[in-house]
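Heads up, one of the protein chains got dropped from this complex, but the rest are sitting where they should.
Up next is chain A:
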Amino acid sequence: MSDSAVDADEVRHVADLARVDLDEEEVERFADQFAGILEHFEALEEVPDVAAEPELVNVMRPDDVEESLDQEEALENAPETEDGFFKGPKVS
């Protein structure tokens, strides 16, 4: 695993994981920019360990049925629906 340089294949791989299609020009440009940005992020390796316990509190409420959007409202912004459901492309 190289330390800083991001090559075009790596950008393509991450874009695939993130489900964002990129054209060749974008792949080249991002590979260039990511090298500089990731180099800056590498300064984080110098950060010391800090033993700080975050104050975490569970916030609970009874699991009651409350008023919410109805089915029609929930589907209002879907590009395609069918019989009260979201309609999407095939899964695989």
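Going forward, a contact is a pair of C-beta atoms (placed from the backbone, for glycine too) under 8 Å apart; a residue touches a chain by one contact, two chains touch by 3 or more; residues count from 1.
In this section, contacts and distances are computed from a predicted model.
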Chain not present in the shown complex, as UniProt names it (candidates "Membrane bound hydrogenase, MbhC subunit", "Pyruvate dehydrogenase E1 component alpha subunit", "ABC transporter permease" or "Glutamyl-tRNA(Gln) amidotransferase subunit A"): "Glutamyl-tRNA(Gln) amidotransferase subunit A"
So that we can see where the missing chain sits, which residues of chain A does it touch? 1, 6, 10-11, 14-22, 26, 30, 33-34, 36-38, 40-50, 52, 54, 59, 61, 69, 73-74, 76-80, 86-92
